[in-house]
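Okay, so here's the structure we're looking at.
As you look at this complex, bear in mind that one protein chain is not there, while each of the others sits in place.
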Amino acid sequence: MSTIVAGRRLSPPQWTDVLAGAALLALLAVGASTERFLTVANVKAILTSASLIGIAGLGLTLIVIGGTSVSLAISQSVAVSAMVFLAVQSAGLVVALVATIVVGALITGLQGLVVGYGAANPIVLTIAAGFALTGLATGIGGGTSVSPTGTGYTVLNATPGGIPLSVYALVLLTVALQAVLDRSAFGRQLYLTGENRPAARAAGLPVGRVVMVAWVLAGALFAVAAAFSGAFNTSANINLGGTLTFDAIAAVLAGGTPIAGGKGSAWRTLAGVLLIATVSDILLLRGYGTGAQIMVKGLIVLAVIVVVHLRTTRGRR
Amino acid sequence: MSLIRVDGLSKSYAGTVAVRGVDLEIRAGEIHALCGHNGAGKSTVVRLLSGQESPDGGAIAIDGVPVELKTRRDAQTAGVALVDQELSVVPSLTVAENLVLGDRDAGWLNRRRAQHRRARRMLDDLGLTHVRPEQRLATLGLGERQLVEIARALGQRARLVILDEPTATLTDVESEHVYAAVRSVAAAGCAVLFVSHRLGEVLTLCDRVTVMRDGAVVTTSDAAALTVPTLIRHMLGESPQAAPRVRAESGETVLELTGVSVPGRFGELSLQVRAGTVYAVAGQLGSGASDVLRGLAGLHPAMAGEVTVGGARLRTADPVAAARAGIAFASNDRKSEGLFLDRSTGVNLLVTRIPALSRFGLVGTRRWKETESRLAERCGFPAHQLARPVGQLSGGNQQKAFVGRSLDRPGTRVLLLDDPTRGVDVGGRAAVHALVRDAAAQGVAVVFSSTELDELVDLADVVLTMYQGRLVSRHDEAVPGAVLLHEMTHGAEAG
Amino acid sequence: ASPQSTSGTSGGPKGKTVSFVGYGSTNQWGAYFNGVFTEKLDAEGVKVKDLTTMDPGTAVQNFNQAIAEKPDLIVTALLDTTSMAVPIQKAKQAGVPVLVFDGRPDPKVDGDVMQVVSDNVALGTAAAQNIVEGLTAQGKKSGKVFVITGTASSLVTQDRMKGFEAEMASAPQFQVVDVQDGNWDPARSGQIATQLLAKYGCSGIQAAYGMADYMALPIIASAKQAGCPVAGRNGLVVTSSNCFKAGIDAIRAGTLYGTATEDPGTIAAQTADYVLRYFNGENPPKKETVREERVTAKNVEKFAAQCSNA
Partner (left out) sequence: MTRFSRPEVLVPGVALGATILLFLALPLRTGQLLTPFDAYNALQVLARLGPLILALGLTMIAGEFDLSVVGTYAFGGMLAVTYGQGHWAVGLVLALAAGLVVGVLQGVVIARLRISSMPVTLATYITLLGATSSLSGGLSKTFDDAGVTLWVDRPVLQVFSPRSLLVLVVFLVLAAVLAGSRWGREVRAIGGDRRASRVSGVRDDRLLVGLFATSGLLAAGGGALLNFSLGSANPDPGVQPLILAAVAALLGGVSLAGGRGSVLGLLAGALTIAFLAQIVTVAALPTYVSQLFYALLLAGVVAVDAPGLRRGAVRLRKAWG
């Protein structure tokens, strides 16, 4: 430890930044030297493949900032919301969207209620919620997949200006969420609650409500991802979420939002999801197999976690 | 015959020089005090001597042999035992387990019976006769935990025992146990370094005193040659102006307790609290004094009885309801239950008034800034300190930020302060007292508890004494400390 | 004597017990299969014990449990082909007959079990035929194709690729340029498709095979989002297998060129039928392959009902 401390003092602290900068430059250099990387189509592809994970990641960001660890039921929440979205298509797109967001907000908000007011452990609770959602969805629907009952959903697959709607949604939602975090009373209280919950409680902050609202908003964001996902796949069952839970966690962490809470931003999550999407894309373009793609994703997340940690703890004990 | 000798020790943190060129020499069998204002660098010296941090420069020698203390373990091997400024025991372990934790003489095997026997003896030495070794530490109060930590340090076969503000959370009676135990290890030839803001105990307990100011040693002299005022002058370079003791006009009853109790903590309590008055709730550890404050703040789920604020009935056991009714609470544990250490001082001053600074759920940036500077000025923070993470301030300044957040706040009607000057130096203490008086002058009802008799006498308009969960008596006039002490320790009204 | 000819072959199906170590009903394919299969056997008085799961480790445990309970027959599907080889050997030693459905078992134990399997090679072939037919109909003289597969480690996927590649080899003007593991995951399939389309460009890819309808439809969606034309006179030709309702709708809408059966209903019915014939002592052939049908716009109405169950 002492050598690290000394090192930090000697070559003034920025060595982690230099490292991060160098890594980013190297990434871009590798990208630029990869055939077809710097094409409009490829940039669009990166954005597109980042969009759904990104939107779900924004939701998770709220949960993490609030100091309530992570949700391990993102995949299931998204799948169930998507099933609702397709099942109520006959009522028209707007109604379907509203219903999906309400259901999504309810599913995750209910968990937030217990985490917020009951101080329940979010990891255990969301594992339980994952089981419950899978059980209920298969018990009620018999396990078959839901097909759309109308065609309104196709609007979500539109590509204004050649870019999928989900990318616009990601950007808009990032900006909106950042504004909420920076400017609203809720945002300030969320950061404080996340940093030190007992202190927030003793200060009389509405800890329960703040946490619950964060989870409700997270659920609404999961539902938005679900609507796009349902529209994109045109059918949905409980497995639709795939590996979304871990993808979203990886994106938030790769953005450098610490899991301990009290810190983080929507921008970071956007950066994280783009970083992972870009690297996956480069590896795919260069012809690496699935294994290598996954492995490099893990290494990147690891590197970012370490660098961000070193940066934020610099000069502190 | 110096046991440990320190030459030119220095240490900086990210630009802040905490300790510069400190020379210090402690003899075997001596109790050596280290004094200084908040942020003077005392704890930094302690961390360097106990192996928690490595110095940037300087040398440490034990018995004339230079040592390098890179880890706690190194220091322990060199014979250094420590009571840290921060309470450092593990609540989830038993008392006996805590007493052997990290002790390098404890063997690799768990011998429960022997451990419990030894624990019994160590506890008895510090007056903890009612505490059982197999009890979990979590079931003890804050002060008892502190005593367990002291027992652990004193029980290790050390050459140098360092105690960093060991009595800050203790009442005078428990402190006496500590003094006796410290004297007996010193008599056995051990060197003791004793850090404290309680200047009285410094002068009566210690043999020599080293005073630090702004990271450097000002003087080292025999305790016998010092008085409290001279010590203060060394520490601060000047004498603080004690805030004039003006009794504010008592106003209406703002807070009324009828038959309030917390099972196992304190019984049926009825009380009327008036605006503009400073009340002290005085009691030993476990007397329930702290619990009254915590309960009123909504932090005791089991609290029963009726509480009204401004005539309106308060939902008990709900901190949000308490805050909304205008009750502001400052816990005695400002690190884990008080401040947001990574946030700026400014944010910490504003945490309780976010809704008031917002319109339609949005925070008004300009009003935020204005309020921030107004409060900073009131609490005496220079503008440049507002942006610093509050965790980097010295203890006294942290305490000021903590108390400051409840001041000058339109909604505050009752201010509850649990040990408001814990670990604060004389200067800071005067400042906090001034802040409290200001609040009372503006019509806020203040209820505080303290472990220090002097503070009870200095600050309170009305003193309530408690013993074993019961109210013993109420003093509306100035009262001698000895009377209070008798009531707190015997439960009966003196005389 | 081999176990399958000794037990259970007399006295008809009534009162016979079947331990059913199939796919769990959290899977849409499994859900429909289980419904049809169980209902058919129930109707004939066969007692079916539900030991289904989607976790390969649990499947092994459930299979061992089934052996211990000595039912008249174990009916199983293989989540992980290789890890089920040993349990199958154990069943043989214990004299409990085993019927494997859907994907074929590990070659080591091929002779030890009865089988009602999908013709995965034929499914791959059908997919290749769809592609060749579609591209030829567009008048293409050359073309590039990518495949997004089911879980690469399963024999189902490997067999399909065998059929697919063999058939594609017969039309060398069309070339398979990329094969990626989609792990039966629709979201992943969409992501890979998006990136592959960017890699090769709209003009660099003429056709794609997603191994199930729910993996082909995300390919179509990605193509549309990337601005690549789909179907029609010059658009991307997309085909799949494992037909589902959404796929049939897409064929009707003209976006999906074709699919193939391997619908759970048909194989469930045939498996149940096999079990009944077996219990009736009719000595059904050791291995039956389900007839797989290629489905395109031309014959979609014929298969619409069959494919619309899941």
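As written, the chain order gives the labels A, B and C, with residue 1 at the start of each chain.
One rule holds for everything that comes next: a residue touches a chain if its C-beta (ideal position, glycine included) is under 8 Å from a C-beta of that chain, and two chains touch if they have at least 3 such contacts.
Bear in mind that the values here come from a model prediction, so they are computed numbers and not experimental data.
Undergrad: Please identify which of the visible chains the hidden chain touches across the whole complex.
TA: Within the full complex, the chain not displayed touches A, B, C.
Undergrad: Based on the whole complex, identify which of B:Val6, B:Ile60, B:Leu82 or B:Leu199 touches the chain you can't see.
TA: Touches the omitted chain: B:Leu82.
Undergrad: So one chain is hidden, and I want to know which residue out of C:Gln65, C:Ser142 or C:Ser170 touches that hidden chain in the complete assembly.
TA: Answer from the full complex: C:Gln65 touches the omitted chain.
Undergrad: Considering the whole complex, not just the chains shown, which residues of chain C touch the missing one?
TA: 24-26, 49-58, 60-62, 64-65, 68-69, 80-83, 85-86, 89, 106, 108, 152-154, 181, 183
Undergrad: On chain A, where is the contact patch with the chain that was removed from view?
TA: Interface residues of chain A facing the absent chain: 1, 4, 69, 72, 114, 117-121, 123-125, 127-132, 134-136, 138-139, 143, 208, 246, 249-250, 253, 258-260, 289-299, 301-302, 305-306, 309-310, 313.
Undergrad: So which bits of chain B touch the chain we can't see?
TA: Residues of chain B in touch with the missing chain: 52, 71-73, 76, 82, 84, 86-93, 97, 100-104, 106-110, 139, 152, 301-302, 304, 317.
Just so it is clear, only the chains that are shown with their structure count from here on.
Undergrad: Give me the ID of the chain with the smallest distance between its Cα centroid and the all-protein Cα centroid.
TA: The most central chain, going by mean C-alpha position, is A.
Undergrad: Can you give the whole-Å distance between the Cα centres of chain A and chain B?
TA: 42
Undergrad: For chain B, which residues are shared contacts with two or more other chains?
TA: none
Undergrad: Spell out, as numbers or ranges, the residues of chain A touching 2 or more other chains.
TA: In chain A, no residue touches at least two other chains, as defined above.
Undergrad: Hey, which residues of chain A end up touching chain C in the complex?
TA: 36, 39, 41-42, 44-46, 48-49, 52, 134, 138, 142-145, 147-148, 157, 159, 162, 164, 229, 231-235, 237-244, 280-281, 284-285, 289-290
Undergrad: What residues on chain B touch chain A, complex-wise?
TA: Residues 13-15, 53-54, 56, 70, 297-299, 319-320, 322-324, 327-329, 331, 336-343, 347, 351-352, 354-355, 357-358, 361-363, 391, 405.
Undergrad: Please give the residue numbers of chain A that touch chain B in the complex, ascending.
TA: Chain A residues touching chain B: 2, 5, 9, 13, 183-189, 191-192, 195-196, 198-209, 262-263, 314-317.
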